[in-house]
Structure formats: C-alpha cells, structure tokens
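The complex is shown incomplete by one protein chain, all other protein chains being positioned as in the whole.
Here the chain labels run A and B in written order, and each chain numbers its own residues starting at 1.
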Amino acid sequence: MAIKETMTINVGPQHPSTHGVLQLILELDGETVVKAVPHVGFLHRGVEKLAEYRSYHKALPLTDRLDYLAPMSNNLGYVLAVEKLLGITDALPQRAKVIRVMLAEITRIKSHLVWLATHALDIGAMTVFLYCFREREMIMDLYEKVSGARMTSNYFRVGGLSLDLPAGFEQDVKAFIDAMPGHIDTYEGLLTGNAIWQRRTKGIGHISAAAAIDIGLTGPALRCSGVDWDLRRDNPYSGYEEYDFKVITREGGDTFDRYTARLDEMRESCKIIQQCLDRLEAGPVLADVPWVCLPPKKDVLTSIEALIHQFKIVTEGFKPEPGEIYQGIEAPKGELGYYLISDGSANPYRMKIRPPSFVNLQALPQMIEGALLADVIATIGTLDIVLGEIDR
Amino acid sequence: MSQAVVAKLKQEYPAAVVDVVEHRGETTVTVKKEDIVTVCTYLKNEAGYNFLCDLCGVDYLGVEPRFMVVYNLYNIATKERLRLKAAVTEQNCCIDTVTGVWSTANWHERECWDMFGIRFNHHPDLRRILMPADWVGYPLRKDYPLQGPDRQPYQGRLS
Partner (left out) sequence: MPEMLSLSNDPILFIAVMLAKVLTVFIVVILIVAYATYAERKIIGHMQTRLGPTMTGPLGLLQPIADGLKLFFKEDIIPSQASKVAFVLAPMMILVPAFITVAVIPFGRDIVVGGYTVPLQIADLNVGALYIVAMAGLGVYGIILAGWASNNKYSLIGGVRAAAQVISYELAAGLSIVAVFMLAETLSLRGIVAAQSGSILNWYVFSQPLAFCLFFITSIAEINRTPFDLPEAETELVSGFCTEYSSMKYALFFMAEYANMVVIAALISTLFLGGPAGPFPGAINLLLKIFAFMFLFIWMRATFPRVRYDQLMFMGWKVFLPLALLNIVITGVVVIL
C-alpha cells in the first residue's frame, strides 16, 4: 500500500515573484499543486477607516496608494464617485473630461507595462523587464510634468482637475504615443513567436466564462474568457461614449490569450489618447460649483473673497446630501468600484473600495489546481494583482 | 429598467421587501435578512443579475438595527445595477451567506466578518482575511479606535 504524502510549501510573503506581499500555502504532490490557499492582509493600512475621518477632498490622496501602479485610475474612480454623490457630474467642463480620459489611458498603458515586465521576468525573459521599465520612465516623466509626482499623482479633484496641463505637454504625449506601438511590437517580437513562451503560456491558467463570472473576475482576465464586458463602453463615464475604441476579447481563457489581449489593449489606449489630443480644446478645468471646488490659486492670493472661499472649503469641506452611490470604472486590472455613503456631514460615512485584484485573486486556487509549480507563478502573473489594492 | 425589476420583486416577495429608495439614478432595495438568499437567487436566475460586484457591511452606530449588509449587483446583459441591503442587529449579528448564489461572495463575506463581526451562516470558510488570524476586535466598527487598540489617539487635526 503506497502512502501518498503531499509536501506543503510556503510561497511566503517575501518572494521575488508574488507581486507584493502575498502568501500562498501550496500542497504539492511532487511538482503538481493539489491545493492552494492564498493569504492576504500583509499590506492592510486601514484606508477605508482613515477615509471616515477625513473630508472628501482630503481622502483623495489615500486612493493613490491603493493600486500604486495605476494611481490616476484610482483617483478617477474616487472623484467620479464623489461627483455622482454630489450630483454634479453634468457640470464638469469638457476639457476636464478629455484630460481625465487621456490620463486614465496613459495610466492603463503604465499598468500593463509593469504587468508585462513582471510576467515576463517570472517566466524567465529578463530583457523584456528592462525594456518595459524604460517605457514606463517616459510615462513617469509625463506624470511628473502634470502633477509633480512620478507615481502618486493626486492630480484629479472633485469637480475637475487641480491644475491645467503644463505647456508642451501635448507634444510630449504625442511623442510618447507615436513611439509606443513600435515598442509594443518589440515586446511581441521577443515573446509572441517564441516557442518557449508559447509552451509556458498556452493552456495555462484556464478559466471558463461561467466560472469567471461566478467568481467575480473582471477586466482583461474576464474578457479573455469570452465575456464581452467593458465598463468604458457599457456604463460610460467621463465622456467615454464619445470615443471610438475596440473592446478586446478572446475566446481561449488561458494565459497566452490574456497576454495578447493586454498588448492589444495597450494599442487601443494609444488610439484613445490620440483621439483625446484631437479633442482637446481650451476651457476651464474645474466645474463651476463654488461650494465644492476650490477657487484658482492666483485669486486666492489676491482676493479676500477667494481666500475665505478656499479657507471654508479646506477646513470645513463640503457636505453632500445624505445618500449612497456606487461608481464602477474600468481600471487596468478590472472593475474598480467605490461605494460611498454620505450622512450629510463633511466626511464620508463609509467608503468601501471594491478592488479588482482582491476579487481576481479569489480565482487563483481554481485556476492552478492540478497545475505544476512553474505554472503557479505564471498564473499569478497573468492575473495581474497588486497587493496594495487587495489589502487596502 | 431597474424599476421594473423592483416592481416584479415586490410582486414575488412582498413580505421580504422593506424599503425602496432611488437616489442619483440608482435603486436601493432593503430586504429582510431572513429572505436574503431567496431574493438573491430570484434576482440571479429570474432577473439576470449574474454578477455580484461588491458585498460590504456598514455600521450605523446609535441606530437600531446597527449594521447593514450591502450587496451591489450588476446585470451583464442589460448593464444595469441594483443595490440590496439587509439590516442586521447587534444582538443577533448574523445573516445567511450568499456564496451558494455567487461564489465571489466568499472573500467579501470574510472581509465583512473580519471588519464588522457580522457572522455569515453556512459560510464555507469564515475566518479573518485582512487582519492577523488572532486579532481581537472588529476594526471598521465605529466604536473601534482609529489609532488601534494600544496607542494614544492622534492629537493633531485630521480634518
């Protein structure tokens, strides 16, 4: 009688390829995974509780640090949610909406570049990592020009943007999106046709459409299982209904499909950014809602009314009507949702963040059951998780 | 339209629906916690709300019932949202799990248990998810200190 013993291995919180502090307890039978249990919570900072003690304006920087690889996306979701709660969504100026879409798509490219870099590095192709981070430096330069910070930009405000675009920004963005498709072709040349890459990604981490919807998977991972759902097209926000872009879907549901789909999404983002640049016109960048939006800085420094106005908004904040809303946006990793409850005071009564990576990670155990140890790493990479978002 | 769905829901389960609120174009239906699984099953199978976006708890300290469990639903085919709420009292702080309806509720309910202490009956694996396994207390409750159980409160101004 043979006793089959499984070996329990701890892919601990400190590991080169778990994309943050994720702990996976794997039960291995040889090299095959029998059971996988993810443990999260090592990066829990209590963002939701912190937000309850800050006014709506002051809770905005907390959202930068959720998915720190796509900070402007988190900002966008939050300001859209607060604007919906206030009911001022229609008062947003056109220029602010176009710039928001442009920066959101640049952020999508940024997030997908990190995804490709770490995914390729996990599977062993180290050079792609360096190439992607070189492009990411160009995006960080754009972020720095527009907001002053490379990563946690905190550029959007409730009612529009904090500042208008700096001079020459549009030329920089144009240079970036002209160069980007060439770079994406370089990555494809290194990986897509490579027989080793294909053997490592085809058929790995498969999930069917029904299982994906049931487990709550969203974003590119869901679209590659054949479900045609993109919040930018289906529940548009910030003027997305005016842009012409394709929603990338695939039928296979395995890692290779998710890889090609995210590369195509990067190309589509370049097209959307081009449309934004064409659509950009002069105009205000903050809505004309005095009890919410801060006055322009030069007025604050010269006029007493503007100073009092700014003082009141910064110290007291604004008080929305009691009520609750849910705003979901298509973040690079999936559906990022903000559920805000207002009780009529200046602080949010409850801010619940629905992180896409948190729900996507739930799908991991069923995707790697019966797979080999090397495939576990590939699957974590293809789900594109970031622990800042999962743990909040 | 969400109103049509709500109307049909009220027709099917008139005793379960406690309240319907519309705010900023979103519909919120408050149901009794005993009927949550039947209502969810009905909404998933009959009304097509096959996607559970979010499940969370809210602590209304000072109001009876103290907790609310909120379910944000989405219909992928018609692209509509709906919100369900179920009140949970502090004395009987438990509600049935909906993991049988949508498996995604698993981790959301664990987080709700971890943060609020709302127990989910028949949950396959109810344990803490964000806090360490041996933590005492439920951090997101309104009477839990912001700075944690063993520190002095921050003396400066937060807001």
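Keep in mind that, in the parts below, contacts are C-beta pairs under 8 Å (C-beta built on N, C-alpha and C of every residue); 3 or more make two chains touch, one makes a residue touch a chain.
Bear in mind the structure is a predicted one, so any value in this text is a computation, not a measurement.
Participant: Let's see if you follow the contact definition: name the visible chains touching the chain that is missing.
Facilitator: A
Participant: Touching the left-out chain: which of A:56, A:131, A:176 or A:256?
Facilitator: Of all options in A:56, A:131, A:176 or A:256, contact with the hidden chain holds for A:131.
Participant: Identify the residue among A:50, A:151, A:280 or A:374 that touches the chain left out of the display.
Facilitator: Considering all chains, including the one not shown, the answer is A:374.
Participant: For subunit A, which residues touch the unseen chain?
Facilitator: So the residues of subunit A touching the unseen chain are 7, 9, 15-17, 31, 120-127, 129-131, 134, 190-191, 194, 196-197, 199-200, 372-375, 377.
Going forward, only the chains that are shown with their structure count from here on.
Participant: Indicate the whole-number Å distance between the mean C-alpha point of subunit A and the mean C-alpha point of subunit B.
Facilitator: About 24 Å, centre to centre.
Participant: Give every residue of subunit A touching subunit B within the complex, in rising order.
Facilitator: 40-41, 44, 46, 48-50, 53-55, 58, 84-85, 87, 213-216, 227, 229, 234-235, 317, 323-326, 328, 335, 337, 339, 341, 346-347, 349-350, 352, 354, 358-359, 361-362, 391-392
Participant: Help me check something: in the complex, which residues belonging to subunit B touch subunit A?
Facilitator: 23-24, 26, 28, 50-54, 56, 58-59, 70, 72, 74, 76, 79, 81, 83, 102-104, 106-108, 115, 128-132, 139-140, 144, 146, 158-159
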